[in-house]
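Just dropping this structure here.
All protein chains but one are shown at their positions in the complex.
Labels for the chains are A and B, by order of writing; each one numbers its residues from 1.
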Amino acid sequence: MTRLASALDDLRTLDSLASRDTILAHRDPRAKLATTLAFIVTVASFDRYRVGALLPLALYPIALAALGDIPSRLLLRALWLASPFAVLVGIFNPLLDRATMLSLAGVELSAGWVSFTAILLRFALTASAALVLVASTGMQPLCAALTRLGVPRVFTVQLLFLYRYLFVLAGEASRMATARSLRAGDHSRMSPTVYASLLGHLLLRAFERARRVHGAMLARGFDGELRHADSWRWRRSDSLFTAGWGAFFAWVRIVDLPAAIGALLAGAAR
Amino acid sequence: MHMADALLSPTTGIAMWVASGAVLAVASRHVGAREDDRLVPLMGMLGAFVFAAQMINFTIPATGSSGHLCGGLLLAILLGPHAAFVVIASVLTVQALCFADGGLLALGANMFNLGVLPCFVAYPLIYRPLAGAAPSNLRLALAAIVAAMLGLQLGALGVVLQTTLSGISSLPTKTFLILMLPIHLAIGVVEGLATTALLLFLRRTRPDLLGGTAGSPTGAAASIRPLLASLALAALFTGGVLSWFASTQPDGLEWSVAHAAGIEPHAPITPPAPVAWPDVNAGTSLTGVVGGIVTLALVMAVGSALRRRRATTARSTP
Partner (left out) sequence: MSAAAIELSGLSYAYPDGTPALRGVNLHIAHGEAVAVVGANGAGKSTLLLHLNGLLMPSGGEVRIGGLAVTRATLAQVRRSVGFVFQDADDQLFMPTVQDDVAFGPSNLGLPALDVEAWVRAALEAVGATHLAKRAPYRLSGGEKRAVAIAGVLAMEPSILVLDEPSSGLDSAARRRLIDLLQSIRQTRVIATHDLDLVLEVCGRVLVMHDGQVLADGSPNTLFADSGLLQRCHLEPPPSGPSFRGCT
């Protein structure tokens, strides 16, 4: 299966998760957006060598995935697919930062490995938070939230149209690519000329479809403005949700929980 | 190349958000002011096209490596810089949200490197002057290749700058530059060729599509240019200054907390730091590691307890 086809499948899965009726689906999308952004900024605010202190933050994506009935398999798969890039950039740290930082039972770990682990952990945390956001909310409520928060309508309308026609156009592209590969015989990799032609036809189809959609919009009275019913009401539970998670993030930022637990256990052991 | 959350400090990330957000607001207003209702479906469709195109690879002859279209320059030529930027911003947003591609904190940086730079620098300042009003096929190709190369170089520079200012990666700036710039030069050539191929295809099959949607007439472009150039430079400058300032001072929160507790705040990080701090105490000792494992176990336990509770609630409700 081509990369595009499997990406589309993943997207479809993500989207169908978002449309289910879970506890999280009832939270105002603005609340979920705010906590996700706060989460990501909190993760980023730790310095490069903090690994342990980051760990309690994993509660956020894990708890939300549980409340939203999002299969962990899906999250892990998405993280796995996106990880090569994080590894690629982070791998320089162990190579360059050789000073010993940790001494564990006779094994010495350099600072570079610590910061590399930190990079991977930060990636896992932020990426899973974003995925959980979409899987528990859906594009349309998210765009409604963005508009309410002041993001230009031109942009949120664009996001909705892009999302809507992604499946259609990318589906066409995927089928064209598959059809080509079935006739490619020995030449399984696409040559530049074939690529140009395939993409050229896809581009034409995009223009044509845009023209037809425009006609369909005009036929139903489109006057340039997309009116959208937005029925979200901010409730007390949304304030609790945001404040609760915000407090948790702040607490984790200040208190190093693993070190405290470790010290506690060490004290108890003596 | 996409910038990643894992490499960004919050100050650099937020500074880039602010810069890109400002450009997005301006671009959105321009698009709205065009009063062309064909744009709504067209921008969506071309965004979907770019998204799909980025995932289809072709083999570069004689090298065996694969390449693909990024689409920034092509969009700018087809839609004009403002609409093109809105489209690219939307594609990057979907990628960040749904594919863990880049990340939400890095979204501002990515919008800048892959959107602002091709649309507001490479297109008006390099492509348009080089291509002129009605370029021959060869001139169009040359203009596209040079614009793509320079646009991607700037984008690569952006990534290096943002990474360095964040101080998370140990990679020294010079090494990073040596790695990024030549690669992106090659990627730029590929991008330019792919863009040219598509433009020439459109010329042969539907030349009417190039004329009407190719963006603002030369008159308006001439007055936009200095504004856009200064906007881009201002954004770069702001992002750079803010991040530099933030990274040479101790972390604000840590500093105030430590100060309140009467402890000496940590020495400031000067990126890149080749030697670890001698007095980092969290997570560097055995107890810290054990504590970390216990924390993780606790978190997982909470997670699975929540799932089990959800499953029983789901089963008990008819």
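Here is the rule we go by: a residue touches a chain if its C-beta (ideal position, glycine included) is under 8 Å from a C-beta of that chain, and two chains touch if they have at least 3 such contacts.
Worth saying up front: this structure is predicted, and the values here are computed from it rather than measured.
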*With the full complex in mind, choose from A:99, A:218 or A:264 the residue touching the hidden chain.*
A:218
*Among A:27, A:48 or A:209, which one is in touch with the chain left out?*
A:209
_Contact with the hidden chain only, please: which chain A residues?_
12, 15-16, 19, 139-140, 143, 160-161, 163-165, 167-168, 209, 212-213, 215-223, 227-229
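Here is the rule we go by: only the chains that are shown with their structure count from here on.
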*So how far apart, in whole Å, are chain A and chain B when each is placed at the average of its C-alpha atoms?*
15
*Would you pull the chain A residues touching chain B in the complex into a rising list?*
2-4, 7, 10-11, 14, 22-23, 36-37, 40-41, 43-45, 47-53, 55-56, 58-59, 62-63, 65-67, 69, 78-79, 81-82, 85-86, 89-90, 92-93, 96-97, 99-102, 104-105, 111-112, 114-115, 118-120, 122-123, 126-131, 133-134, 142, 152-155, 157-166, 168-170, 173-174, 177, 189-192, 194-200, 202-204, 206-207, 209-211, 213-214, 217-218, 222-224, 226, 253-254, 256-266
*What does chain B use to touch chain A in their complex?*
2, 4-10, 13-14, 24-25, 28-29, 31-32, 35, 37-38, 40-49, 51-53, 55-61, 66, 69, 86-87, 89-91, 93-94, 96-101, 103-105, 163, 167-172, 175, 193-194, 197-198, 201-202, 205-206, 209, 251, 253, 257, 269, 272-277, 280-296, 299-300, 302-304, 306-307, 310, 314
